[in-house]
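One protein chain omitted, others in place.
The block that comes next holds chain A.
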Amino acid sequence: MTTLSNPGYPPGTVITGKWRNSRYIVERMLGKGANGKVYLVHRAGVRGRYALKVGHDALDLQSEINVLNALKEQMPDPYLVEADDHHDGSHEVSFYVMRYIEGSPLHRFIRKRGTEWVSLIGLKLLEKLSVLHASGYAFGDLKPDNVMVSAYGRVELIDYGGVSSFGRSVKQFTEWYDRGYWNAGSRTGDVSYDLFSFAVMCIGLLDEKSLREASCQLPQTRSVADLQLILRRNPVFKPYAVWLNKALCGNFADSREALNEWKKRMYEGTVKSARPIPGRTPRWLRNAFALSLVIMACAVYFFFRS
C-alpha cells in the first residue's frame, strides 16, 4: 500500500505536457526509484505504451534527461521519447517518457529461468555497457533491479539517475555493488567501476548466500579477497572465475576487452563441456568390453584346438 504522504497517481490520471501538449494516461505504477516514480502509460488516442517517470526534484530529473539526450545519438533505438512538465493540481512536476520494456528485473528472471542464462544475459549486458562507456559515461548504480530482462534474454538498462561522466564522482550507488564498499577503490565513475559492480552482481546471482555472508563482516576488513574466496569455494563459478577475478581487480583496459573476453570464455566453456560427453565412455562399459574380448579370445582358442 502506498502511504498517505506519497500516494502517486491513480490509474486513469491524465498527465499533460506543459510545453509540448502531449497527453498520457496512467495505467499503473511500475516502481519507485531514488528520484522519482515510474508509471506505465499510454498516449491519448494512440495504442503504444510507454514508461513515464515523474521526478521528485526538477533538477535531479533534468540532469538524468541531459544524460539520456546525450546518449540519444549513440543508441540505435533511442530510449528517451520526450521530456516535459505537468501541473498536477497542487504543483508543477517534471517528467520524461521512455520506451516501455516489458520484462522482469534480472534477479527474478534468473531465479525463474535458471542460472544457465547468466552467461548470455551477461554478454548482452556487457554490450549495453560498452555502448554507454563508448559515449564517456559510467552507469554507476548497476544492480539487478536496474537491469530489465524481457523474454528470451533481451536486456535493457533502466534508471539512468546514477549515470555520470568518466572521471566524475558516482551519483548513486548501492552498497553491495559499490567498489568503495568493498574497500576496492574510489567512487569515481569509470569503466572498472561498472565492471566491478557487474562482477559482484554475477556473484550475487550465482551464490547470493555467500555474498550476503561476506558483506556481513566488519567494514574495515571487508575486501576483494572475500569476493575472490567465494569464487574459489563454489564450483558454480568455474566458467566465470577468471573473468570475474579480472573485473574485481580492475584489470580490464576497457569494456570492449571485457566483452570480448567474456564471449571467448563463455563459448570456450560451452564447447569444452560439450566435447567430453561423446568422448568419455563409462569405465564399467570399457571393462565389460575388455572382458568380452577375453572371453571371445578364449572361445576362439578352444574352438580351433578342438
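As a working rule, a residue touches a chain if its C-beta (ideal position, glycine included) is under 8 Å from a C-beta of that chain, and two chains touch if they have at least 3 such contacts; residues count from 1.
We adopt the following convention: contacts and distances are computed from a predicted model.
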The chain not rendered here carries, per UniProt and among "VWFA domain-containing protein", "L-serine dehydratase", "sn-glycerol-3-phosphate ABC transporter ATP-binding protein UgpC" or "D-allose transport system permease protein AlsC", the name "VWFA domain-containing protein"
Touch with the missing chain holds, among A:V26, A:V41 or A:A83, for A:A83
Considering the complete complex, of A:Q74, A:T115, A:S150 or A:S169, the missing chain is touched by A:S169
Checked against the full complex, the residue among A:T13, A:Q62 or A:S135 that touches the missing chain is A:Q62
For chain A, residues touching the missing partner are 19, 58-60, 62-63, 65-66, 69, 83-85, 92, 94, 167-171, 175, 180-181, 186-189, 219-220
